[in-house]
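For this view, one protein chain was removed and the others were kept in their places.
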Amino acid sequence: MKRVLVIVMLGLLVFSGLVLAQEKTKVVFWHAMSGTREALIQRMVDNFNLTHPGIEVVAEYKGSYRDTLNAAQAAAVAGNAPNVLHSFEVGTQQLLDMGIFALAQDVIDQYGVVIPWQDYLEPALNYYKIGGVQASFPWNSSNSILYYNKTLLDKAGVTMPREPTFEDIVAISRAVINAGVAEGGITWPMHSWFFEQWMAELGANLLNNDNGRSGYATEINLLDPAAVTIMNWWKQLYDEGLWINPGRESWSQARQNFTTQRVAMMISSTSDVNLTQNAAFDGGWEVGTAFMPVPLGFDRHGVVIGGGSLWLTKGHSDAEMKAAAEFVVYMSQVAQDITWHQSTGYFALRKTSLQALDLEGWYKLHPNYKTASDQLAESQISTATQGALSGVFPDIRTYIEDAAEEVYGGASVTDALTKAKGLIDQALVDYKELMGG
Amino acid sequence: MAGKKKMLDWYFWRPRLSTLSTHLVLFLAALFIASPIIFAVIKSTQSTAQISTYPPQFGIGSSMAENYKVAWQRYNLGRLMVNTFGVAISVMVGKTILSLLAALALVYFDFRFKGLIFIFILVTLMMPVPVRIVPLFKFVSSLGWGNTFWALTVPFLASATGTFLFRQHFMSIPTSLVDAARVDGVGPMRFLWQILLPMSMNTVGAMAVIEFVYLWNQYLWPLIIISSNKNQMIQMGVKQLTVSGPEGMVHWGISMAGVVITMLPPLIMFILLQEQFMRGFALTEEK
Partner (left out) sequence: MESKFPSRRLPLLILLPTLFVCGMFLYYPLAQSFSWSLLRAAFMGLRTLYVGTQNYVRLFTSSAYLHSMWISIVFAAGVVLLGLSISLGIALVANRKVRGARIYRTALIWPYALSPAVAGTIWLFLFNPTAGVVNFVLERTVGISPDWVTSRNLAILLVVTAAVWKNLGYNIVFFLAGLQNVPGQVIEAARIDGASAWRCFWKVTLPLLSPTAFFLLIMNMIYAFFGVFGLVDVLTKGGPANATNILIYNLYRDAFQHNKWGMASAQSVILFVMVVGFTLLQFRTTGRKVHYGG
């Protein structure tokens, strides 16, 4: 009798243990932010788990944006996709076509969570709006800005205007090199993203069919005067030794070139503000920021949202979907928005955040953080600045970067762009056929 | 008289010069081959400041403990090595057993389609991972094995090389042994375990080295099939060594420390088993 009792007690203990263990709804969150940002995300996640005892969010860094997207696809095939996926902006078309994600608006409607969209910066929302419906939750938004080493520019006797031109950059680079204060004038990662930003700035659609927004694109506008101008400028800077090549898609090497004062200027994402300011402080120099340079003779049209957004996958239990939605809501709250903005440089997405920081006078002390938002606020609304939508962005970026490398290697701009256009057009048409569009 | 003395000297010195030059060449060759590693080991002890100086410093640096500790922790090398050991041991044991059994069947039995089956196994030598990688990935994922231990082990359990080697080896063993065994009433499995296996330890040892090194160095397959960092294999840790760290750039001292840590296990395995390796594998013409 005693033995039976003991067994029953043990059984109950185990059973209750299992029940308790299952009480927490698990939400798997995959993201592409490394280094200090990864630690920051972990702190935010820990805070969420503490304040939401029934939910356990597990955040995992999956590598680059490309790696994260690939991991998500593999997981989808294997049937264990994460609840929340952080994806870069150019993955949007692919994620839509994959069919495994729940549209943001649907999630909001179905699970009754509250997100005040009207408080958001419009361009950030618009990028991820498909056919008027919000598809994903904007999270880390950026655009590219110009960083410059005020100290070095002073030494060379030049100043940076708020809205520089290509010609300004050339002049400043030459001045800095001739004055012997730096090895090179400017650097930026050899990445197609900057090409895309400049296309928007010059008011040109990257792709046809309204930048892929009114239907699957079938052509890339690489022989457009804007595209040719951009590539010619890149070539000029390289040939004259004014631009230092940090390597293909090499954000860290570009940063290193700038923070070690090897170059006087850098074009990079606004998410590097925090990093560069710290480096400048350590190194005893001053960093300033300005808008993207534009060639003389072209109007300034504005920039495209970069960075990424959060997507929720379908096919989970209601409890999990609700928990995931709550997590996303939490990440979009003003407190988190401000923390994220101040610790990185990704801009504050919420108007409330901007107002709060303005009132505090924070932007007076940290003007570099405001540059990207200003640049965005002054952007015109058009399909060019809304950003291109395409399922073959990996190809587009590879071929554009190949073209740039060929141009640096001595090929003519027209040849390189024509070749890239041929390959990309075919990829676009193939994709459209495959999707049955 | 003077001429004779000269001749004596020449015949005295010639073989010694020859030996000396052999030693010299061998020493230089070994040094040449080892020099990148020596450089790596030296640099693994230096701090960033010491590495960034020009001209390069070749002395032992001051950051050895620091570098190795950071490398071990930042890249989670301990966990990765444990995972890889687990996979390596499992596959080694599995492969050896499967190959022994297959060779036993092919050599000591007669059955229909024996020749065809042997060819069926041998032909897989022409199927390295890359020629089937995409469907293999899909297939393994659809089994639900994505990101699991099974994905890293089961597809590698069969070995054409092992089957071939053991078969060759068994065929060189005197047939009188089998007759004796049958007379004594020893069954095939006991025969394998008690007689064949002890006689095949050279081949087992050679295969152990080959397989361990092969599994330790696996790169492409873990890259695509394992998605979570805690299940990953050691070479993926190596891949991270050249990606910039939290400082925003690559700390070569730490990277080299990671390299040294990573290469120790297969190296030790190789040194311990090198006799068997030389004997079991390298003799292509059996006497």
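Chains here go by letter, A and B, matching the order in which they are written, and residues are numbered from 1 within each.
The criterion applied here is as follows: a contact is a pair of C-beta atoms (placed from the backbone, for glycine too) under 8 Å apart; a residue touches a chain by one contact, two chains touch by 3 or more.
Please read all numbers here as calculations on a predicted model, not as lab measurements.
Engineer: Taking the full complex into account, find the residue in B:60, B:134 or B:201 that is in contact with the omitted chain.
Structural biologist: The missing chain is touched by B:134.
Engineer: Given that one chain is not shown, which residue among B:77, B:165 or B:178 touches it?
Structural biologist: Only one listed residue reaches the unshown chain, and that is B:178.
Engineer: Decide which residue listed in B:17, B:60 or B:125 touches the omitted chain of the complex.
Structural biologist: Reading the full complex, the residue touching the unseen chain is B:125.
Engineer: Contact with the hidden chain only, please: which chain B residues?
Structural biologist: Given the touch definition above, chain B has residues 19, 22-23, 25-27, 29-30, 33-34, 36-37, 39-40, 43, 51-52, 54-56, 98-99, 101-102, 104-106, 108-111, 114, 117, 120-121, 124-136, 138-139, 141, 154-155, 157-159, 163, 171, 175-176, 178-179, 182, 187-188, 191, 213, 216-217, 219-220, 223-224, 235, 238-239, 241-242, 252, 255-256, 259, 262-263, 266-267, 269-271, 274, 277-278, 282-285 touching the missing chain.
Engineer: List the residues of chain A that touch the chain left out of this view.
Structural biologist: Within chain A, the residues touching the omitted chain are 66, 70, 73-74, 76-77, 94, 97-99, 245, 247-248, 391, 394-395, 398, 402, 405-406, 409, 430-431, 433-435.
The criterion applied here is as follows: only the chains that are shown with their structure count from here on.
Engineer: From the C-alpha centre of chain A to that of chain B, how far is it in Å?
Structural biologist: So the centre of chain A lies 42 Å away from the centre of chain B.
Engineer: Tell me, which parts of chain B touch chain A in their complex?
Structural biologist: Answer in residue numbers: 137-138, 141-142, 144, 146-147, 224, 227-229, 244-246, 248-249.
Engineer: Using the touch definition from the top, list the residues of chain A that touch chain B in their complex.
Structural biologist: Against chain B, the touching part of chain A is residues 35-36, 60-62, 71, 74-75, 77-80, 252-253, 255-256, 259, 275, 279.
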